[in-house]
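Quick one: the structure is below, and I'll ask about it shortly.
Up next, chain A:
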Amino acid sequence: MDILTHFNYWAAIALATIGLYALVARHNMIKKLIGLSLFQTAVFLLFITIGKVTGGTAPILDSAYSLYSNPLPHVLILTAIVVSVSTLAVGLALAIAIKRDYGTVEEDEIHEADNDPGPGSA
Partner candidate 1 sequence: MIAGHLPILQVALPLIAAPLCVLLRRPTLAWAFATLVSWALLAMSILLLIRVMADGVISYHLGGWAPPFGIEYRLDALNCFVLLVISAIAAVVTPYMRESVASEIAAPRHNLFYGLYLLALTGLLGIAATGDAFNIYVFMEISSLASYVLIGLGSSRRARAAAFQYLIMGTIGATFLLIGIGLLYMMTGTLNLADLSQRVAKVPDMRPIYAAFAFITVGILIKLALFPLHIWLPNAYTHAPSAVSAFLAASATKVGAYVLLRFVFTLFGAEFSFERMPLMEILMPLSLIAILVGSAVAIFQYDLKRLFAYSSIGQIGYLALGISFASTSGLTGAIVHIFNHAMMKGGIFLALGCMMYRTGSVELSALHGLGRRMPFTTAALIIGGLGLVGVPLTSGFVSKWYLVQAALEADLWPVAVLILLGSLVALVYVGRVIEAAYFRPPPPGAHAIREASLQMLIPTWILLAASLYFGVHTDITVGVAERGAEMLLGIAH
Partner candidate 2 sequence: MSGGALILLALAIPICGAVLLSIIGRFAHLRNEVSLVTSCGLLAAVAALVPSVMVGDRPSISLFEFAPGLKFAFEVEPLGMLFALLASFLWIVTTIYSIGYLAANGEPHRTRFHICFSLALASVIGIAFAGNMLTLFFFYEALTLCTYPLVAHSGTEEARRGARRYLAILLSTSIMLLLLAILWTWVAVGTLEFRAGGILMGAVSEPVMAVLLVLYVFGVGKAALMPFHGWLPAAMVAPSPVSALLHAVAVVKAGVFTIVKIGLYIFGLDAIRDFASGEWLLYVSGATILIASLLALRQDNLKHRLAYSTVSQLSYVVLGVAMANAHAVMGASMHIAMHGFAKITLFFCAGAIYTATRKTHVSQLDGIGRRMPFTMGAFTIGALALIGLPPFSGAWSKYYLVLGSLDDGAYALLSVLLISSLLNALYFLPLIVRAYFPTGGQPLPVVGGIAEAPKLQLVAISITALGSVALFAYPQFLFNLLRPLVGM
């Protein structure tokens, strides 16, 4: 359990937990979206940090170096970041529309307004 050599995993997990906590425990839609963003960023960090190869340099071909860090996670995460940004954009757009329709972005108030039984029921 050496925390120092695995600190990237610990950091990612900590960030992910904070994000998930915000998602679950907060009723404000914007805060939920922030939590979602945090969660996704944590995953990105997890991915990117594993690309580092000990003693490897930046993945740019050069005759002086023979060991490179892995560029593939960077590429994957670029795609994932795009996805995450789009999700955030759609989420915020929906939040704006909800604010316009309901006058609030608090989920419990929205459920009351809808007279819904709420997401707790089957």
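In this section, a residue touches a chain if its C-beta (ideal position, glycine included) is under 8 Å from a C-beta of that chain, and two chains touch if they have at least 3 such contacts; residues count from 1.
Behind the choice of candidates: all candidates are chains of the complex that A comes from, given by their letters.
No experiment lies behind these values; they were computed from the predicted model shown.
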Chain A in this complex touches just one of 1 or 2, namely candidate 1
Candidate 1 contact footprint on chain A (complex, rising order): 20, 23, 29, 32, 36, 39-40, 43, 46-47, 50, 73, 76, 79-80, 83, 86-87, 90-91, 94-95, 97-98, 101-102, 110, 114, 119, 122
